[in-house]
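All protein chains of the complex are present and in place, except for one that has been dropped.
And now, chain A:
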Amino acid sequence: MSSLLTLDHISKSFPGVKALTDISLQLREGEIHALLGENGAGKSTLMKILCGIYSPDAGSIAIDGKEQHFHTYHDAIKAGVGIIFQEFSLIPYLTATENIFLGREITNRFGMLDSTSMSKKAEALFQRLGVTIDLTEPVSHLSVAEQQFVEIAKALSLEARILVLDEPTATLTPSEADHLFNIMRELKSQGVGMIFISHHMDEIYEICDRITVLRDGCLVGECEVRSTDVDDLVEMMVGRKIENNFPPKALHTTSEVVIDVRAIQLTREAPVNSFTLHRGEILGFAGLVGSGRTKLALGLLGATPVHRKDVLVNGRAESLKSPADALNCGIGLLPESRKTEGLVLPFSIRENITLNNLAKHCDVGFIINRSHEGQVVDDLMRKVRVKAPDHECPVGNLSGGNQQKVVIARWLNHNCKVLIFDEPTRGIDVGAKAEIYRLMRALTNQGISIIMISSELPEVVGVSDRVAVFRQGRIVKTLAGDAVDSSNIIRYATGGA
């Protein structure tokens, strides 16, 4: 089989960091090639080199055996490389058609937009994908999955023969992901070569032909999917066997209720939910994406307005009108998206950790005592094991796992009694995940209660003491003890029970 794309001995350094060392990768026509590695292994850097955003220090890129030099993203597009980033580059107010032809609109002989022929071409593209999408709606009205399809169509309209999909399924529901896989299979049969980045092993086994594994910027190996089993892959990724990710569960859970949500109703039409959170337990919120778990948590916290809320915290009725109120009651949130909701990126680790508890570090009532602040932050960083040169390091430079630890440290600084973790390990590599789980368990052993919203089933099952299963905005079942298992959760979450 001919090689469509050859990355040959690519190396790249950033000041102080060797990001990639001697990486080679071959992509054949009609092949789906998984690129696997922990966060920080160099996947994104490699892909940014492929699409001309970075230029390599050494090594070469060849397409159809012809060496290429990409100076900008446009060079790469011209050579037939299409990248679907995690953050979409669509303009929300324009329709799918307008987005696809953005910057190269088809005009008629009067120089006016020729919408008929653009629509026709767009329709043909989506036919090729086997997808029907309302081409007249602004893309912001489309689902995340549909927007992704528009991105793919756009890449194809640019005659991309090499398609890079960077964690495309992270924001999709299982059925949407299946739809995406069908599209990928269709493209595969048309000879498009694809590089697929994902943390989900099952997806890789479902759709990919070969796998390239990176670790710490080096090539660990390349193998056929058929002849490799999951344990070997994980070992290749992390360089060690991971036997058990999950720390032991709580030895004995108390019946002491910390938060008693007697009723919470998000809107007038929404269902009324109630649940309790016990001292020292991890209560999992399970359910499909969009089943209302995060909305409920934000409503409980006062971050979004709710129709009705009747909550007792430690036996006292609290109105919890804003996250600041919740904080006063000892309730903290670690949001789903660390970068957009959790961290102040221009801030250092120190400033991020002390963000919501500066009064603790003040002299004379209002002047921040830097050295006291620094000492406390250093202690916390040691406690949660943030890996960084020092506490003045900007959080933007940290890996996902370390960023999450910074957010955890922020709440530890506050002596919160209840922490809500929203997707605590999304985008975090396997090794750091285990560390986050251990931290969570250490917290509950100190009497802190945790609500963990998670879409990863093994995580929910492995970590939670009890699990509240959500479906369409409603808590349909609360599982405890031995009843906490994957099949039970799926049954209730999908309405199969």
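Basically, a contact is a pair of C-beta atoms (placed from the backbone, for glycine too) under 8 Å apart; a residue touches a chain by one contact, two chains touch by 3 or more; residues count from 1.
Here is the rule we go by: contacts and distances are computed from a predicted model.
Per its UniProt entry, the chain excluded from the display bears the name "Sugar ABC transporter permease", taken from "Sugar ABC transporter permease", "Diguanylate cyclase", "Molybdate transport system ATP-binding protein" or "Glycosyltransferase family 4 protein".
The omitted chain makes contact with just one of the residues A:58, A:324 or A:483: A:324.
Considering the whole complex, the residue from A:91, A:106, A:368 or A:442 that touches the absent chain is A:368.
For the chain missing from the display, the contacting residue among A:89, A:132 or A:340 is A:340, taking the whole complex into account. Here one chain is not drawn; of A:332, A:400 or A:427, the residue touching it is A:332. One chain of the complex is left out; on chain A, the residues touching it are 16-17, 301, 303, 322-324, 326-327, 332-333, 335, 340-347, 351, 354-356, 358-359, 362, 366-368, 387, 389, 410.
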